[in-house]
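Missing here is one protein chain; the remaining ones are kept as they sit in the complex.
What follows is chain A.
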Amino acid sequence: MTIFGPLGPSLASSIKANRGIYKWVKPFADWYAGVAGYRKIGLRYDDLLVEERPDVQRALGRLTDREAYDRAFRFKRASQASIVHDDLPKAQWTPVAEDKRYLKPHVLNVVAEDEERRVWDTIAVQRKK
């Protein structure tokens, strides 16, 4: 996964760019997100992101206090669901409207910053002619 960056491989941007393919893929994607089961234990998609890497850790530090608290709460609830080998009651499932990418923008910012630092670290400076 590392070679694709912290968010993993994704064709989403090119699929979204093509309206025909998007219309064909969207129902399948919605079905897959439901069947994956993370919503049934109260998680959001960004909770599944691999967090054991420095860039995602830095992005996690940029969440607001409220977002960080909610994330910890979701993990606790999901662990409990795992212990009892059952899904949460349906009322506590994550609604589709709430399944937002709350962490992705921060991760992308961190990746852009790391890339900028790499560019500056390896830059070759030429004297102005």
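As a convention for this text, a residue touches a chain if its C-beta (ideal position, glycine included) is under 8 Å from a C-beta of that chain, and two chains touch if they have at least 3 such contacts; residues count from 1.
The definition used in the following text is that contacts and distances are computed from a predicted model.
Engineer: Name the absent chain by its UniProt protein name; which of "Ribosome production factor 2 homolog", "Centromere protein M", "Cytochrome b-c1 complex subunit 2, mitochondrial" or "Origin recognition complex subunit 3" is it?
Structural biologist: Going by UniProt, the chain not displayed is called "Cytochrome b-c1 complex subunit 2, mitochondrial".
Engineer: Hey, which of A:F4, A:F28 or A:W120 is the one touching the hidden chain?
Structural biologist: Within the whole complex, the residue contacting the unshown chain is A:W120.
Engineer: In the complete complex, the non-displayed chain touches which residues of chain A?
Structural biologist: 58, 61-62, 64, 106, 109, 113, 116-117, 120, 123, 125
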